[in-house]
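Only one protein chain is missing from this complex, and each of the others stays in its spot.
So, chain A:
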Amino acid sequence: MHGLVNRAIERFVRDTYGRDTWLGIIGKLDLGFSEFEAMLIYEPQVTAQVLHATSDALQRPVDEVLEDIGTYLVSHPNTAAVRRLLRFSGETFEDFLHSLDDLPDRARLAVSDLTVPGLELADQSANVFCLNVYNPDGATVRFGPVVLGLLRAMADDYGALVFLEYLGRTDTCERLRIHLLASAHGKGRAFVLGAS
């Protein structure tokens, strides 16, 4: 798995629960290092090991941890670059939803060897969308809950009011439903093209 994924789990734990919690988790796995390098590739099972150890240490189900990681990626100041890159996708939350199909290509443009799940958005009505999340072959992590957390945070970021559902999964695909209740509910956070 790409180091960026492992690094995201690490940063989430360290920034949310502190360094000691992280060192406790990574120490138990006996990997011979305590920090992931964002730009290296790791064995796929390492990601699953880290994730389960995190779930044990935090005493929370894996899916909840994954959803929190998705939210963390968008909302924490230490990962501001991710939020900015996502905001380039559209001017409104609806724009953003419609550009989700391009997300894997956008990710590849940034980091050519990063494989992220395929996304497919289907309109069910004017305000209801279905999103299929196709996990990459051999992925040891299900990305569905991550996407769910990420969408929740992005809706907030755009100031949209949404209701999100995790509908279920098959072997390769997870299905989410997005109810867009109001696209301009809150103020949202400002986004300017030119980074300061």
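Keep this in mind: contacts are C-beta pairs under 8 Å (C-beta built on N, C-alpha and C of every residue); 3 or more make two chains touch, one makes a residue touch a chain; residues count from 1.
Keep this in mind: contacts and distances are computed from a predicted model.
Participant: Choose one: "tRNA modification GTPase MnmE", "Nitrite reductase", "guanylate cyclase" or "Amino acid/amide ABC transporter membrane protein 1 (HAAT family)". The correct choice is the protein name in UniProt for the chain not shown.
Facilitator: Options "tRNA modification GTPase MnmE", "Nitrite reductase", "guanylate cyclase" or "Amino acid/amide ABC transporter membrane protein 1 (HAAT family)" narrow down to "guanylate cyclase" for the missing chain.
Participant: For the chain not shown, which residue from A:A110, A:V128, A:L167 or A:A184 touches it across the whole complex?
Facilitator: Going through A:A110, A:V128, A:L167 or A:A184 one by one, A:A110 is the residue touching the chain not shown.
Participant: Would you mind spotting which of A:L29, A:V62, A:L85 or A:C130 touches the chain that isn't drawn?
Facilitator: Residue touching the chain left out of view: A:L85.
Participant: Take the complete complex as the reference. Which residues in chain A touch the chain that isn't displayed?
Facilitator: Touching the chain left out of view, chain A contributes residues 4, 37-40, 81, 84-85, 88, 90-91, 106, 109-111, 191-196.
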